[in-house]
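Showing chain A:
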Amino acid sequence: MTNSIEIKDLKLSFGAVTVLEDLNLEVGQGEFLVLLGSSGCGKSTLLNCIAGLLDVTDGEIHIQGQNVTWEEPSRRGIGMVFQSYALYPQMTVEGNLTFGLKNARVPKDEIAKRIARAAEVLQIEPLLKRKPGALSGGQRQRVAIGRALVRDVDVFLFDEPLSNLDAKLRADLRVEIKRLHQTLKNTMIYVTHDQVEAMTLADRIAIMRGGQIMQLAHPSEIYNRPVNKYVAGFIGSPAMNFMEGQLDGGAQRFDTGRGLEFSVQGYEFVGPPTTGPVWLGLRPEHVQSGKWAEDQPVQMEALVDMVEPMGSDTQVWAKVNGQELRFRMDGQEAVDIGDRIPIGFDPARLSLFDKSTENRL
Partner candidate 1 sequence: MTAAVTTPRGARPKNPFAPRNIMLYGALIIFSIYYLLPLYVMLVTSLKDMAEIRVGNIFSPPVEITFQPWVKAWSEACTGINCDGLSRGFGNSVRILIPSLILSVSVAALTGYVLACWRFRGSEVFFGILLLGAFIPYQVLLYPLVIILREMGLFGSLWGLVLVHTVFAMPINVLLFRNYFVALPEELFKAARVDGAGFWGIFFRIVIPMSLPIFVVSGIIQVTGIWNDFLFGVVYTRPENYPMTVQLNNIVNSVQGVKEYNVNMAATMLTGLVPLAVYFFSGRLFVRGIAAGAVKG
Partner candidate 2 sequence: MKKTIALLASTSLISVGTAAMAADLEVTHWWTSGGEAAAVSEFARMFNENTEHTWVDGAIAGGGGTARPIMVGRITGGDPMGATQFNHGRQAEELVEAGLMLDLTELAEAEGWSDFVNPSSLLDSCTLDGRIYCVPINIHSWQWLWLSHKAYEDAGIPVPTNWDEFVAAAPALEEAGKIPLAMGQQPWQSNGAFNVMAIALAGTDAWKAVHLDHDAEVAAGPDYARVFEAAAQARAFSARSNVQDWNQATNMLISGQAGGQIMGDWAQGEFQVAGQVAGEDYSCLPGLGVNEIISTGGDAFYFPKVNNPEIEAAQLELASLMISKEAQVAFNLKKGSLPVRGDIDLTAANDCMAKGLEILATGAILPDTNQTFSPDTQGQLEDLMVEFWNDPSYSAEDAQRQYADIISRAD
């Protein structure tokens, strides 16, 4: 079976400004791909190119084995869900769902069948006769998904569909989308800037920056083995701790040069270990404290600067020999500003990046 979507050497520029450059991407059948990045990274632009809403400057786009580079959006076999829902305000929910089908001259009974199915799947039957203005945000987004659903297509495109919803609704709908994917087994491309959505939904995540894909991999791979400092800092909340220092490749030791020095033995180098200036990344959740620090390969003492209790756990801002470090503690542990507590971590969970290229070592 061929890939569901293939993008070859895609380039998009507006005048002198190049937004996407030499972008290649392959999405498998039934895969859930998340395009993740901060605003302006080109993720939505890429999605619009796939949808045919933007004309590409160069390159090719294939969907289901068809070259659709110059095809109209409606004839690419895609459905799309937008951040602002983009429901036609003057039409009823039913009108919104049928608009595309009527344009495609789908027979009436077929339309009815599809509407019924979509309404059932999304539980929006009672809303069919209402106008979008009379719906809540969650209901609207459900209708918007329904609009993509009734098109009966192989590929769904989501453009930050949950960004306009409040936190609780977002979590609910996220689950629903995941369930939908499991039911339908369609190919889905999902654009978001929310890493939780990305981590929970994706089969693979493509982290984008400056019109290029930084890393395309399974969520755990991205989380555990980010290819560069940007990806490392982008994924994970609270963000990864970065320490600037010198790596001695032979002795496998790291030295900040300001009084903190420890061994990184156990770290899986991509290539042969090198010596030179590096960034060392350490996720806050990988730092153990108190009695759990005792069996960690690397141990040190931290001076607590600030405490953020979150209930389930507590985030601690601390200093270790002049080096800022954030880490998490169990929510039940008592900790206060000015406390000195032992901490420890396993170098296997570290990330090391070259100082100049910022690529993973």
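Rule of thumb we're sticking to: contacts are C-beta pairs under 8 Å (C-beta built on N, C-alpha and C of every residue); 3 or more make two chains touch, one makes a residue touch a chain; residues count from 1.
A quick word on the picks: all candidates are chains of the complex that A comes from, given by their letters.
These numbers come from a predicted model, not from an experiment.
K.L.:
Considering only this complex, which of 1 or 2 touches chain A?
P.N.:
By the stated definition of touch, the match is candidate 1.
K.L.:
In their complex, what parts of chain A are in touch with candidate 1?
P.N.:
Going through chain A, the ones touching candidate 1 are 48, 51-53, 72-75, 78-80, 82-91, 99-100, 103-104, 144, 147, 151, 159.
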